[in-house]
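Note that this complex is displayed minus one protein chain, with the remaining chains in position.
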Amino acid sequence: MLILILLHALAALTALALGRRLGPRVFLVAALAPLVSVGLLAGRAPGVLDGRPVDEALRWAPSLGLVAAFRLDGFALLVGGLVAGIGVLVMVYASAYFHRGPAVGRAAALLVAFAGAMLGIVLADDLLLIYVFWELTSITSYLLIGIEDQKGSARAAALHALLVTGGGGLAMLGGFVLLGQEAGTYRLSEILAAPPSGGLVGPALALILVGAFTKSAQFPFHGWLPGAMSAPTPISAYLHSATMVKAGVYLIARLAPAFAAAVAFWRPTVVLVGLATMLLGGWRALRETDLKLLLAYGTVSQLGFMTTLFGVGLPEWTFAGAAILLTHALFKAALFMVVGIVDHQAGTRDLRHLGVLWRALPMTAAVAVVAAASMAGLPLLATFPAKEFAFEAALHGGLGRLDPVLAVGLVGGSALTAAYAFRFAWGAFIGGRGAQPTTAKPPARALLGPALVLSALSIALGVAPVLADKVVAPAAQALHADASGLHLALWHGITSALVASAIAVGVGVVLFVRRYAVVRLQRRLQVLPPASAVYARAIERLLHGADLVTGFVQNGSLPIYLGVILLTAVMLPAAHLVAGGSLPQQWVVAETPMQALVTVLTIGAAIGTAVAARRFVAVLFLGGVGYGVAVLFVIQGAPDLALTQFLVETLALVIFVLVLRHLPERFGGSPSRRSHVLRLAVAGIVGVFVTAFALVAAAARTGESVSEEFLARSLPEAGGRNVVNVILVDFRAIDTLGEITVLGVAALGVAALVRTKVDDDT
Amino acid sequence: MIVLLAVTVGALYAAGVYLLLQRTLTRIVIGLAVLAHGANLLLLLAGGRAGRAPIVDGEAGRVADPLPQALALTAIVIAFGVSAFLLALAHRSRRQTHDDIVQDDVEDRRIARMARGETHR
Amino acid sequence: MRVLLPLPIVLPLLAAGLSLALYRHVRLQRALGITVLGAVLAASVALLVEADTTGAVTTQVGGWPAPVGITLVADRFAALVLVVSEAMLLAVLVYAIGHPGTRDHAGVFHPVYLVLAAGVAGSFLTGDLFNLFVSFEVMLTASYVLLTLGGARDQVRTAMTYVVVSLLASTLFVTAVALIYAATGTVNMADLSVRLAELDPATRQALGLLLLVVFGVKAAIFPLFFWLPDSYPTAPTPVTAIFAGLLTKVGVYAIIRSQTLLFPSDGPSTLILFIAGATMLVGVLGAIAQNDIKRILSFHIISQIGYMVMGLGLFTVAGLAGAVFYILHHIVVKTTLFLVGGLVEHRAGSGSLRHVTGLLHRTPLLAVLFLVPALSLAGLPPFSGFAAKLALVQAGMDADRFLVVGVSLVVSLLTLFSMTKIWAGVFWGRPSSVARAGAGAGAARVPLMTGATALLAAGSIAIALAAGPVYDISRRAAADLLTPAILVDKVLPR
Partner (left out) sequence: MTPERSLILHRAVEVVFPIALVFAVFLLFAGHNAPGGGFVGGLVAGAAFVLRYVDGGSTEVRRAARVHPETLVGTGMAMAAITGAVGWLGGGSFLESRKLSIDLPLLGTAKTTTSLPFDIGVMLVVVGLVVMILRTLGSESHK
C-alpha cells in the first residue's frame, strides 16, 4: 500500500515536470496514479469483502512510535475506492476544465499529491501515520485553494482553511499522543480491539474530535469550507465535497464503535455538533444564490449528517453512515462538476441569472436533476435506501434523551436538504426566475462524461441497492464486528421510516415553494455573526496582539536590553542565595593597610568614571581604576598579572585617546531624572549582589584548589619556575592559542572597519 | 575572602553597570572596561588569600593560587582585543553619523508605534 | 581517534592563519576553506562513529592529566552536533563563494570564517569551563567581524548592540567562572561535576542559574533574546545563515551541557519549562509582527530555541533526546531558510514583504526550496520538524507537563501562520517588477548559491527519512547526558 502512496508522489513530480509541455492533458497523466489504485484495490477487494483485511507495516522511526502501518479492511476499501475512483473522474474532468497555463502542472501535481495523501489517511493503521497524511492534505488543500494566487480572496480563503484544519490537526496530534500513551501503542487496529480506559482517554478523544470537526467543517469551525470554494471547481469537487472533508467523518467512524459508549461526553457532543451542523448548513444553503456556495453549505449539512450517524457508534447507525458516505460522494461530486460545466459554458453560476438550462444543455441538466434528486432522497435513487436506514435507526430509539433530538433533527435536516436540492435543480435547469435565454454551448465529452458516470451510478444503486450493499455491509462490519445481518433494501414495506422520508420530502417541497418567504425570514433571524467574521476578528486580534507584545518586549533600546539581562542575572540566583546561602565564618577586612588604601583609591576612581562629564576625564579615571587594580594584583601576589594589567591599561588609554580625539569633549544629552534613579538602582543591586555572592561562594569552598598540582609539576615536568607562565604556555596552552586568535581576529576587524570606505557618509 | 576586596569588586561592578546603562558608546565602553576590571579582580579573589608570587624558588610560605592568575591574564588580554574592536566600531560610527550615540532599532520602534496605534501597516 | 579530537579546532585555526597570509589570492583562500572544512567534517564523522561505539572519545591537550590540563571530549551529543555544524559550515561556505556580499570582502571573510568554525568546534568539544569561555570568545570575535563585513551604516548600528550585549554576557561568564572557582577550586567540568555536587544546594543552585543566564544570552532565551532580531538581519546572507544555524545552538548546547553535567541534581525544572514556553510564544509573536523575511526568520530562531529548552526542562531521557533531535534538525532547517531568504533578496532586490510578490511565477524552484524548510520549521509532517516536535510532545506528555506541550502545539500553528505570511506575501501574487539587487549583484553565482541551498533542503528531508536512526542516537546521547558519571569516569584518573 505504501507503493500506492509513492506512486502518487511520483505522478505529482511527473506532472510538475510535464505541465508546461502537455498543458491540461497533464491531468490525464496524473490520473494514472488513482487509476492504478482503483485497479489494485479492486484486485484486493474479494478477500477484503470476505472479512480478511490486508496488513502491511514498514518501520520508520519505531522508537518514536512512527511506523508506516497500513491496513485495508472493508471500510478502508469503501472510502479508498471512492477517493481513487472519484479521483480518476475528477482528473479527466479537469483535463477539459483547465486552460493551458503555467498553473496547470502545479494544479495537477497538487491534486494527485492530495489524492495520495487522502488515500494514506484511509489506509493508515497508525494514529501518527494518519496525522502525517492528515496534515499533508491540509497543506495540499492550502496550495490548491490558493492556486489562483493572484486573487486576494483565494489567498485569504486558503489561509483560513489551513489555519482551521491545521490547528485542528495539531489538537488532534496532542490527542493521538495521549491516546497512544494510554494504550501503549499507536496502532489503530490494536487500540480499537482493546480500547484503553485510563484517565487521559477523555481529554485525548476531546482533542481528536476537535481535529475531526475542523477537518469536516463542523459547527463552529465550518466557516472555512464555503471560502474554499474560490478554488477552481474540479478542486472543490474533489477536496471539498467528496474526499478531504470526509477525513474527519472517517476518523469519527473509526473511533466511535470503541469509545462512543465508554466515554461519557462522546455521544451527546458528536450528535449535537453533527445535528447543529446539518441544520445550519441546510438552512444557509437555502439562501445562497451562487450555485457553488449553495452546494458548499449543502456539503456542510451533509457532513453534519454523517458525523451524527457515525458518532452514535452503534451498528445500525454506522451502517447508515457508510451508505450515506457512499451515495453523498456520488451525487455531490456530480453536482459540483455540473456547476463547473454551467460556469464554463454559461459564464455564470448565479441562480439569479440562470434558468431553463435544460434547453441549452439537456444532458447536463439530466445529470444535474438525477444527482439533485438523489440528494433530496427521492426513491429509486441511491440516497433513498440509505436515508431510510438512517431514519429506521433514529426511530428505533434506545439512546435515551437523545432519541427525540435525533429523530426531529434528522428529519428536519433532510427536509432542508430536499428543499435546497429542489431549489438547485429547478432554479438553474428546469424553471428558474431569471429565465434568461442562455446561449451555452454543449460541453466537451470529458467535462460531461465523469458526471454522467456518477449520476448513472446513483441510479444503479438506487434501483438495485444490493449493489451498494456489497460494499457498505463489509464496511460496516469492519467497523463493528456485530454489524452482520444489516442490509440495504429497495422496499421495506410501509414503515415508520418511510413515513419519515415522506414527511422530509414533503416539508422540503413546502420550503421550496415558499422559498422567498424563507429568505426573508433568514434575513430577520440573523443573530449569530457569520463564522467567517469570527475568524477575521480572531486574526486581527492575533496580529494586534503580536504587535503589542513585540512592541513591548522588543523595544529596540540597548540600555533596556542590558538592564533586563543584568536584573535577570541577579534575580534568578539571588532567590537561592537569600534562601540558603551562608556567609563566611571568619571575616578578614583587609590584609595590609596598603591594600586598604589602594582599594579606597580604586573605588574612588571607579566613581570618577561614572560621574565624569568630559570624555578625557572619564578615560583618565578609567586608567586610575586599571592601575589601582594592578597594584591590588601585586599585593595579592600576582606580578605577571600586574605587569600585564599595567601595560594593557596603558595601551588601552592610547587607543581611547586615538578614538576620542574625533569626538566631542563632553558627553552629550542629559537623561531624565527617572532613568538616572533607575540606573543607580540597578547599579546598586548588581554591586551588592556580586559582593554577597563572592563572599558566599568563597565560604562554600571545602577542598583545596587544583593548583597544588600546578605548583608541584611546573618545574620538574614542564621545565619552568614561573607557574603562571607555564600554565599559559604549557598546561593550558590551548586557552592561549584561542586568546591570540581573538587578538588576531580583532586586529583584522579593526583594520576592516577603519579601512573600508564609508559609502553613506553624511 | 577579604571583605574589602569583595566590596571593591562590588563597587567596580556597580560603577560599570551605571556607565553601561546609557546611550553614549564611549561611556558604554568605559563601563565594560570597569566591569572587566571587577571581574578580573573577582577571579583573583577566587584563588583565596594573598601569598608569595607563584614562582618556584624553593622558599617556604604561602603561595598565591596561580590558576586564577593565569585565567585572569587570559581574560584581560581577550577583553583588550575586543575593546579595541568596539572602539573601532565607535570610530566608524562617528564617521558615519558624527556621534557615538547608540540608536534604537528602527524596525522595533516602528512596530511599537504600530502597536500603540500611531501608524498602520 | 583521540588524535583526531583536536582537529576540528586546530585545523581551521591553522588554515585561518594561512588564509590570512593569502590575503590577495581569493581562489586559494576558497580552495583552502573548502578543503579544510571538508577534512574536518570527515574527522567529525569519524569521531561520531567512535563516540557512538565507545560512549565518548576524550583526550588531554598537551598530555597533562585531567584537572591540570584541558580536556577535550566528544561524547555522542557533542559529536552529533559537531557533525551537523561542520556540514553547515561547509555548505554555507559554498553559498558564500557565490554570494556577492561575501565575495566583495573575501580577503577578510575567509580567514575569519575559519576562525568561527574553530570557535564553534571548540565550544562543542571542550571539557573545561574556562576553555569554553575562550572558545566562546574566539567564536564571538569572529562573529563581530563577520557581522560588520562591509561596514554599512545599519550593520555598524546593530553591531553595537550585538557586541555590547555579547561583552556583557562574557563579563558575566567570567564572573560565573570566578564564583565557581571560589566555591570549588577547579574549572575542569568533570572535576566540577564531582565538586559541585558536594556544595550546599543553595549556593550550587545560585551558581547554576547564573550560568544559565550567561548561556541564555547566547542562546537567546526569554527574557534575554532582544539583541538577536536586531542584529542578525543586517549581515550578509551567508553570515546570517550560519549565525542563525549555529551560534544560538552553541548557547543551547552550553545550557544543556552545563545543566546536565554540572548541575544534574537540580532538574527537572519548572523554571526552565516556563522559560521554554515564554521563549516559544514571544518569539513567534515577534515573528508575526514583522514584515521582512530575515526579521521574521530571526524571531523564529528564538521561538524554536524554546522547544530545545523544553526538552531540557523535562529532564528525562525522552525530553533530552527530543531536544538533541530538535537541535540537529533546526540547525539544518534554519540555515536553509536564511539561505533561501538571501536568494529571494537576490532575485527580487529586497526581502520586504511589502515589495516582493509573485516569485513563484518567476522561480518555482525557489518556492519549493522555501516550502520544504518552512513546513519543517512549523513541524508539519513528513518533514524533519515533525519528528522533532513529536519527540518533544511525547516526552512532555510522558512527564505530565501538559501546559508546555499545549503551548508548543499552539506555537506550531502560529509558526505555520507566519510561514504562510512569507509564502503568500513573497511567492504568491502578481509578480512584482522590482529590479534585481543593486551593487555587486552582477558578481553573484546563483547556481552555486541555489545548489548549496538545495543540498541543505535535501538534508532536512534526509533527517526526516532517517528519523529512526537519528532519534535512536539522540536517545543514546540523552541517556549519556543524564548519567554524568560515565563522562567523569572517563576524564578523571582514578
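Every chain is named by a letter (A, B and C) in the order it is written, and numbering of its residues begins at 1.
In this section, contacts are C-beta pairs under 8 Å (C-beta built on N, C-alpha and C of every residue); 3 or more make two chains touch, one makes a residue touch a chain.
All values reported here derive from a predicted model rather than from experimental measurement.
In the entire assembly, the chain absent from the figure touches the shown chains A, B, C. The residue touching the chain not shown here, chosen from A:Ile539, A:Leu601 or A:Val729, is A:Val729. Touching the chain that is not shown, out of A:Ala42, A:Ala194, A:Val499 or A:Leu651: A:Leu651 (per the contact rule at the top). Checked against the hidden chain, the listed residues C:Gly62, C:Pro223, C:Pro364 or C:Pro431 yield one contact partner: C:Gly62. Although one chain is not displayed, subunit B still touches it through residues 53, 55, 73, 77, 81, 84, 87-88, 91, 95.
Considering the complete assembly, subunit A touches the hidden chain via residues 639-640, 643-644, 647-648, 650-651, 654-655, 658-659, 662, 718-722, 724-726, 728-730, 733-734, 736-737, 740-741, 743-744, 746-748, 750-751, 754-755.
Listed here are the subunit C residues that touch the chain not shown: 2-3, 6, 10, 13-14, 16-18, 20-21, 23, 59-63.
Heads up, the rule we're going with is that only the chains that are shown with their structure count from here on.
The interface with the greater count of contacting C-beta pairs, when A-C is set against B-C, is A-C.
One simple way to say how far apart two chains are is to compare their mean CA positions; for subunit A and subunit B this gives 46 Å. Taking each chain's centre as the mean of its C-alpha atoms, subunit B lies 26 Å from subunit C. Each of residues 130, 134, 137, 141, 144-145, 148, 151, 153, 156, 160-161, 164, 168, 175, 178-179, 181-182, 229-230, 289-290 in subunit C touches at least two other chains. Contact of a single residue of subunit B with at least two other chains is seen at positions 1, 20, 28, 40, 42, 45-47, 67, 71, 74, 78, 81-82, 85, 89-90, 92, 96-97, 102, 105, 107-108, 111, 114-115.
Interface of subunit A with subunit C (complex): residues 59-66, 102, 106, 128, 131-133, 135-136, 139, 142, 146, 149-150, 155, 158-159, 162-163, 166-167, 170-171, 173-174, 177-178, 181, 542-543, 545-547, 549-551, 553-556, 558, 561-562, 564-566, 568-569, 572-574, 576-577, 579-582, 690, 693-694, 696-698, 700-707, 709-710, 713, 730-735, 737-739, 741-742, 744-746, 748-749, 752-753, 756, 758-760. Touching subunit B in their complex are the following residues of subunit C: 130, 133-134, 137, 140-141, 144-145, 148, 151, 153, 156-161, 163-164, 167-168, 170-171, 174-175, 177-179, 181-182, 187, 229-230, 289-292, 295.
Interface residues of subunit B, counted against subunit A in their complex, comprise 1-24, 26-31, 33-34, 37-38, 40-42, 44-57, 63-67, 69-74, 76-78, 80-85, 87-92, 94-102, 104-109, 111-116.
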